[in-house]
Structures are given as C-alpha cells and as structure tokens.
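Below is a structure I'd like to ask you about.
Removed from the display is one protein chain of the complex; every other protein chain stays in position.
Right after this comes chain A.
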Amino acid sequence: MAQYNLTINGKSLNVDVDPSTPMLWVLRDHLDLVGTKFGCGIAQCGACTIHLNGNAVRSCQLPVSAAENTEITTIEGISENGDHPVQKAWLEHDVPQCGYCQAGQIMSATALLKSNPSPSDEDIDNAMNGNICRCGTYTRIKAAIKTAAKSA
C-alpha cells in the first residue's frame, strides 16, 4: 500500500492503495467515481476511458503510481451540469441504448474534439475505434459528434 495524491476533476484527492492498482479501480472502488466503466480490463473496449492531461487514455491500463502529478478528468468532471456540447449532442440524438459504454464514448469524443474541432468521418472512426458499443449506437455517436463539433 502507498499514499497517492491525485488531481481528479480539479480536486486534490488522497488514496492509499497498492501501486499497481489501475486508475479504473481507484476511481470506482476508492473514490466512488463509478461513471468510468469496466468492460474488458485489457485496453480493448474503451469503457474505462478518462482524460490524462487532456488525452483520452484507458484507465484499466494506467497504474495509480503513474497518475500522480497529472490532471485527470472523468465523465463526472467534463462539465458542471451535464451541459458539455458533447453531452448535449448525445441527448439531442438520444444516443444511448443500455448506456454502459457511453461514458467511455463521450470521453473519447471530447478528447477528439479538443484536438480536432471539425473531424472528418475518417477522423471520427480513427479516434473512436477503440470504444466498443455492443448495442450498436455507432451511427448516432457519429452524428452526435458532428453536432457537437458544430456547436462547440
């Protein structure tokens, strides 16, 4: 066990966990930030996507020991009131089915739009291909990303 001081969604938080613990489980089990989801544990599904210094990363592969002195953002932190343009576009297109993958999808989409404010279809495919949606909401996700790109 070791003490870590983490900056998550702009807040400074302390945890006492094994250094190998992935951020996914630090967030979910230790900090009660359960919006970040477990899907595969091997960087294949994207359900656990968070931002590390603004970049989309898979939190199931990020040990807590590597997260110190970074800025971490989770789905709970991308907006105060759920009104980030990507969140709004998601609601406008009524994207979710079961909803389980959507936090990860939104985190990948917000990171994409930050670096590329008007992505092409191919840019979207490339940025989003790591996020599986078992329910098959891909066409709506693409449409929502385009809507968000316009409104941002």
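What we mean here is this: a residue touches a chain if its C-beta (ideal position, glycine included) is under 8 Å from a C-beta of that chain, and two chains touch if they have at least 3 such contacts; residues count from 1.
Rule of thumb we're sticking to: contacts and distances are computed from a predicted model.
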| item | value |
| --- | --- |
| Undisplayed chain, where the name is taken from the UniProt record, one of "Isoquinoline 1-oxidoreductase beta subunit", "Formylmethanofuran dehydrogenase subunit B", "2Fe-2S iron-sulfur cluster-binding protein" or "Aspartate carbamoyltransferase" | "Isoquinoline 1-oxidoreductase beta subunit" |
| From A:Ala56, A:Leu113 or A:Ile132, residue that would touch the chain that is not displayed | A:Ile132 |
| Residue in contact with the excluded chain [from A:Ile72, A:Ile124 or A:Ala149] | A:Ile124 |
| Residues of chain A in contact with the chain not shown | 1, 17-18, 20-22, 25, 28-30, 32-42, 44-45, 47, 74-76, 79, 81-82, 87, 90-91, 94-103, 106, 121, 124-126, 128-142 |
